[in-house]
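Just one protein chain is left out here, and the rest sit where they should.
Our next item is subunit A:
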Amino acid sequence: MLDTDFFRRWMAATAAAVDREADRLTELDAAIGDADHGSNMRRGFAAVSDVLEKEAPAAPGAVLTLAGRHLISTVGGASGPLYGTLLRRTGKALGDAPEVTSDQLAEALGAGVAAVAQLGGAQAGDKTMLDALLPAVEVLGGSFGEARDAALAGALATVPLLARKGRASYLGERSIGHQDPGAASAALLVGALAEAAGPNGGGGA
């Protein structure tokens, strides 16, 4: 079972990964966007860490809804409402259960990803964060390690794609040959699940 502390570790591991990889995210964004993805995500997840420290929400769902709300209000770029909606909707789907199974998390994250797709009007293959999230959600009920690998593979597979959404879509064919920064950061979020689970927690619950 995944308890509240697991979800706090997930957010902390994501904040650490985003902080560590911020320069790479910004470099990816400089190629096809406006070169602020790393700093925006770092600011957003630093705020998430702060508020989780201060408010200590008491259930898995509450951790994610609080995190999502703070991402929307602190990021300032499009990744704020997108990641904020992802976490908030996932948290809502988890309700106020004190512990959840990894299957329940997979299902809730599926609802969150669907909300992101609806908000941005994007689908698989548009060269967005969905290209990392959709394959990860599919295998998440199995193991977090598998989900991490699927998200990474999905992010790498955005390199040859033509961007159809967001600022990068203005570039048309020139967006081809670059990894999508949103897919890269989404892979960090999914990878942090395996980190939060620890060396023995990568399997199903």
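The criterion applied here is as follows: a contact is a pair of C-beta atoms (placed from the backbone, for glycine too) under 8 Å apart; a residue touches a chain by one contact, two chains touch by 3 or more; residues count from 1.
Quick note on the criterion: contacts and distances are computed from a predicted model.
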| item | value |
| --- | --- |
| Name of the absent chain as recorded in UniProt (options "sn-glycerol-3-phosphate transport system permease protein UgpA", "PTS-dependent dihydroxyacetone kinase phosphotransferase subunit DhaM", "(2Fe-2S) ferredoxin domain-containing protein" or "Xanthine dehydrogenase YagR molybdenum-binding subunit") | "PTS-dependent dihydroxyacetone kinase phosphotransferase subunit DhaM" |
| Touching residue (missing chain; options A:Gly80, A:Gly110 or A:Gly154) | A:Gly80 |
| Missing-chain contacts mapped onto subunit A | 69, 72-73, 75-78, 80-82, 84-85, 88-89, 92, 115, 119-120, 166-167 |
